[in-house]
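Handing you this structure, nothing more for now.
Of the protein chains in this complex, all but one are displayed in their positions.
Order as written gives the chain letters A and B; numbering starts at 1 within each chain.
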Amino acid sequence: MKISTQIIHFKTDGHTQMHDITAEINEVLEKSGLSEGQVCVFGIGSTTGITTVEFEPGLTKTDVREMFEKFAPYAKHYAHNATWGDDNGAAHLRSFLVGTSFNAPFVDGRLLLGTWQQIVFVDFDTRPRNRKIAVQVMGV
Amino acid sequence: MKISTQIIHFKTDGHTQMHDITAEINEVLEKSGLSEGQVCVFGIGSTTGITTVEFEPGLTKTDVREMFEKFAPYAKHYAHNATWGDDNGAAHLRSFLVGTSFNAPFVDGRLLLGTWQQIVFVDFDTRPRNRKIAVQVMGV
Partner (left out) sequence: MKISTQIIHFKTDGHTQMHDITAEINEVLEKSGLSEGQVCVFGIGSTTGITTVEFEPGLTKTDVREMFEKFAPYAKHYAHNATWGDDNGAAHLRSFLVGTSFNAPFVDGRLLLGTWQQIVFVDFDTRPRNRKIAVQVMGV
């Protein structure tokens, strides 16, 4: 059993912008030399999210954003904004639901993803940021 | 520390149909012979979901479906559908929120679930499919 952890850095624009991080995670996995186990991907920051999606622009640029606008619109007034002088209450709510925690198994050194299933890092925040995600590989 | 991975196959009808997979996961766990550790359950495919629920028909057949119809209705026009000639934009949005990644701990060879808490595989897609989920057990 072996374990290794890497931090990956991103520059992001926010506003529910999505980044396909499957290649980066496969690279960490390949470097680890492990064959069977789990990769844990963690979004560092309470306005981020990690999940899977078919990474195509209809979903990532339009549909997901329209869905979130229904129940956590960016333009709404939030108690969070009033208290802290922030404008990113919507970003916190979206992150709360999607979650920042993600684990996926691999076998024969390959993640068990579907053909049209990519791992995405989502930045829900309202301004460009320098982001970090943690990728931890554990296995044999 | 030991690790083992199994693929479980399902025939599904879709449209947010739920499958109680707790027994299947307990079977994998029992066969592993492990006492303490984690089971990782992963939905292979970007229109699937893994979560927990009290598996009773009021929730699984009515309430969950009605909730999703509010913010990701099947009948809506989605950019995903327009681009790809698909009709399953709603399925992708629901999977995006619920997530395909699930980990739960076990002790003394038993999952630490609540009495009325079952692990469910959800197929959000819009047609019958042959599905696979990955179940990975890691522990001692």
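Basically, a contact is a pair of C-beta atoms (placed from the backbone, for glycine too) under 8 Å apart; a residue touches a chain by one contact, two chains touch by 3 or more.
Just so you know, these numbers come straight off a predicted model, no measurement behind them.
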Q | Residue among B:Ile8, B:Val64 or B:Ile133 that touches the chain left out of view | A | B:Val64
Q: Since one chain isn't shown, list which residues of chain B touch it in the complete complex.
A: 1, 36-38, 51-54, 56-59, 61-64, 67, 70-71, 97-99, 101-105, 107, 112-114, 116-118, 138-140
Q) Tell me, which residues in chain A touch the chain that this view leaves out? A) 1, 3, 5, 7, 40, 42, 44-46, 48, 70-72, 78-84, 89, 92-93, 95-97, 99-103, 134, 136, 138
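Here, only the chains that are shown with their structure count from here on.
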**Q.** Whole-Å separation of chain centres (CA-atom averages), chain A against chain B
**A.** 19
